[in-house]
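I have a structure here, written as structure tokens, and I will follow up with some questions on it.
Every protein chain but one is kept in place in this view of the complex.
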Amino acid sequence: MHTHASFFRRPDSSMTPMLSHVTSRLTPIRATLVLAILLIVGSLWMPDFLQSQASNWIIFGLLGVSLVFVWGKAGIFSFGQGAFFGIGGYVYGIASINLVAVTNETVSAVVLATLGAAVAAGLLGYFIFYGKVGDVYVGVVTLASTLVLFTFMSSTASPVYHVGDALLGGYNGMAGIPPLTVGWPGGSPVALTIWQTLAILVALAALVLCVLYTLLARPFGYIVSAIRDNEQRTQLLGYDIRLRKLVVFMIGGAIAGLAGALYAAWGMFISPTVFGLQQAALVVIWVLVGGRASIAGAFFGVVFVEGLSTLLGSGGGNATPVVLGVVLILVVLLLPQGTVPALQSWLRPRTRASSTPVEAPAAEFSGGAVDPLMPPGLSAGSSANSSLRVNGLLKRFGGLTAVHDVSISFAERGVHCLIGPNGAGKSTFFNLLAGRFSPTSGQILFAGRDMTRAEPHTRARAGMGIKLQIASIFPGHSVHENVWLSAYAKLHSRAAAEARATEIIDWLGLGPLRHVLAGELSHGQKQWLEIGMVCATAPGIVLLDEPTAGMTRTETARTAALISSLGRYANVIVVEHDMAFVRQLNVPVTVFHQGSVFASGRLEELQQDERVLNIYLGRHGGQRA
Amino acid sequence: MEHASIGWLLNIGVSMALSIAILALVSLGLAVMFGMMGIINLAHGEFLMCGAYVTLSLTRIDVPLWLAIPLAGLAVGVLGYGVERLLIRFLYGRLADSMLATWGLSLIMAQLTVLAFGPSTQGIPTPLGSLSIDGYSFSRYAFVIIVCAMLLMALVYLMFTRTSYGVMARAAVQNPAMAAAVGINPRKLNALNFAFGAALAGWAGGLLAPMVGVMPSMGEAYIARAFMTVVVGGPGIITGTASASLLLGGIENVVSYLSTPFFGQGALLIVAIIAVRLLPTGISGRWQRQL
Partner (left out) sequence: MFNLCGKSLVLALALTSLVPAHAQSKDPIVVGSILDETGGLNIYGKAMADSTRLAIEDINKSGGVLGSQLKRVSYDAQSNNANYSRYANELALRDKAVVIMGGVTSASREAIRPVADRNKTLYFYNEQYEGGVCDKNVFNTGVVPSQQLAPLIDYAVKHYGKRLYVLAADYNYGHISADWVKTYATKDGAQVVGTDFIPLDVAEFGSTITKLQDNKPDVVVSLLVGGNHIAFYRQFASAGLGGKMTIVSPTFGLGNEQTVLGAKEAKGILAIYPYFQEVDTPANRKFTALWSSTYGANHGYITDSAVAVWNGWHLWAKAVQKAGTTDRTKVISALESGISIDSPSGTVTMDGSSHHAIQNTYFAQANDSHGFTIVGKQDAVPPAFEKEKCDLIKNPGLHTQFMPGQ
């Protein structure tokens, strides 16, 4: 199957470097508040029907925002926001019908509905994210869930199906839902007028938006966008992405539920069609038209698509779906990022930093009392038991044994190379250490702790730093943000992470490129960046998979120096093909062959060994499977 | 359940086989598009509907049904080729955008059909009548559908393994860069893939037309289930579709019989959810099959 993962994770270039945005991070919030006030005041002059229409659009807009948050910001493609919308609506209906006589208000019903939807999202999210369901499949599971709800709720026609005084109503829907009402027990209920409803809705929407913008500007927001940008790398840094995705999904569910409750109050009616395929697709369409990653875009998409259908429905009845279909196709072809980002880039053209390739900095790697090469954060004396021991590690794929009963012990500190011909099992062994595969049998002990079946993020937190073969960085974030995210994973302090990030970037020699998007770096620079990110987590053991793949001679030499200096403070295991590089490192080497350890020693000795030469050249002397 | 006679068993068996066959039929075209090109085609139901309408129109001008259905599929294939050239080719690699655009396409196709043929349901009488075994009546056409489902899967298999188009298509999926490097024209291949998927949908529609009502919105009833079957099935076009249809269609039929079709539908959805959870890469993903 294709790596459909990449289809959902296009870099979002709207994340700008952090340091320079202390003030401008307030702008979306300020803009929201200003717009909200303008709308509330301005709507006093709007005719009734427009106020009611605007209320409807704001409600749908909130539903769209919930999808923008979970999909555009966090990369979770939920095809089932309608499910939480509907749950919110039905819970509001049930709660308000039963409570309004007693409490004279329906605000509590709105709160209950929001909570109900959040709980539902929590349950479904737990099922999905802790079950490692990914990408398209999340879409399918969420779609199936909303359709199940549709099927179920459509069949509750009989009066048997009721909660207190509220009849579920089946396909006909729940009738008799009270509108938004304020009051208190013992007082008298006051149903809000059309304008008052609009004002409250605008205020609520503004509140939700401000909360979201604030969240997104905090470390939580950066981590969430990192998950969207490169989920695997986020996990390898030690973040528990399952938990974060669950939280995001619950927030999205709560917002959708809130919208649903308000919808039921606005129409005084809710029916199972909110759970149907058409509604599910509509949410996606609003968001895509408005701009997948744009919160403001959700409102625009709603107004545009719904406004267009309303207009068409009252005019050329026959042509409505055709026109809507044509418009959708045009939007996809002409405005692929969605309308709001297109408008934004039209009004404020962004200057993209030109990708000037950086030559290897002139820094001399001389020795000295204070080691200028010391990777920041790692101290020479750090004890951190960083031994790695592997006992009888075995990995079978069906009939093929890739790693055959390997037992090695890697000493406390220093660099160690793993080499071997293609198919020798080095990569599989590496992936077993990294936690990307789980072994058929055997044991992995890191610093004395059993890490055999630990999740990748657990290994990272325990001090294992992992750099995969293909540069796995956050292409949509700046160099600084990349390293900051890595440092924050360990330090949990924004300021400390800032400081550490600056140090490491300087150490790497990438200072001038601090604010460049990582996706625009040259290949070699990306590899260094990733090494730097691994260092930022102050690991006790570092696993590097072909770090010099695709590098030039000069870059390779520099990488050797970086790794050597790293080796003074951590246990570095490097899988490599490039013999020149291995020679530069001048460290102990282990040769793999057909899944087992074949030989180990220093490179010069091994290069004289007939047996080793045989396996590399595929000669008769070497055993064949 | 009253008598466990041969006729009754046969009736249950045929009914189940029919459910499975129909699910496989409507999912096959979508599986080709998704498996070969990574496109989610939300207009798949409308291609099916087109096949039904072409079949209907051909029978109205007295083309025999057994000829009308293959012709209908070919016609829809040509339509698919055109759609690919005009729209889909801009959308590769853009999964979400392909959904949006094909949803728009489905709206257009459905409404154009209404404008051309009117909104009400039309029909083709079911041919071949019925046969009676042990007191139970069986529609002969049900057997036709079951056999045709298997034939179409065999056709897909042959296309992808015995024709040069098929071999190239599979190569291009496994390694697009390499395929282009050895001279395979990816654009033409994509168009053929899409056309083939559309033709399969058209054949499904044509085959179903004599059994169900032909109406512009008939596609809607199938798209969600086809989508789920394809995803549960996984990347293997034939193995995936067959296994997912067996699982989902079989369970739906059994539960429908034991209780009501409502629970049957619910069961299908719930099983789909569980299947995706347990086998995140689909059933055939486990077996690592491409076909």
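As written, the chain order gives the labels A and B, with residue 1 at the start of each chain.
In the analysis below, contacts are C-beta pairs under 8 Å (C-beta built on N, C-alpha and C of every residue); 3 or more make two chains touch, one makes a residue touch a chain.
Since we're looking at a predicted model, the values are computed, not measured.
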item	value
Neighbouring shown chains of the undisplayed chain, as defined at the top	A, B
Residue of A:Ser309, A:Gln469 or A:Ser600 in touch with the missing chain, whole complex considered	A:Ser309
Which of A:Tyr171, A:Trp184 or A:Phe397 contacts the chain that the document leaves out	A:Tyr171
Option from A:Leu38, A:Leu207, A:Leu243 or A:Leu333 whose C-beta touches the chain left out	A:Leu333
Where the unshown chain meets chain B, residue by residue	1-3, 8, 11-12, 14-16, 18-19, 22, 111, 114, 118-126, 128-130, 132, 135-142, 210-213, 215, 217-218, 220-221, 253, 256-257, 260-262, 264-265
Chain not shown, touching residues in chain A	47-50, 52-53, 56, 151, 154-155, 157-159, 169-173, 175-177, 179, 194, 266-269, 271, 273-274, 278-279, 300, 303-304, 307-311, 313-315, 317-318, 320-321, 327, 330-331, 333-335, 339, 342-343, 346
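One rule holds for everything that comes next: only the chains that are shown with their structure count from here on.
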item	value
Chain B residues within the chain A interface of the complex	35, 38, 40, 42, 87, 90-91, 93-97, 99-101, 103-108, 110-112, 114-115, 173, 220, 223-224, 227-228, 231-232, 234-235, 262, 265-266, 269-270, 272-273, 276-277, 280-282, 285
Parts of chain A lying in touch with chain B, wherever the complex brings them together	1-2, 4, 6-8, 77, 127-128, 131-134, 136-137, 140-141, 143-145, 147-148, 151-152, 155, 277, 281, 284-285, 288-289, 292, 318-322, 324-329, 331-333, 336
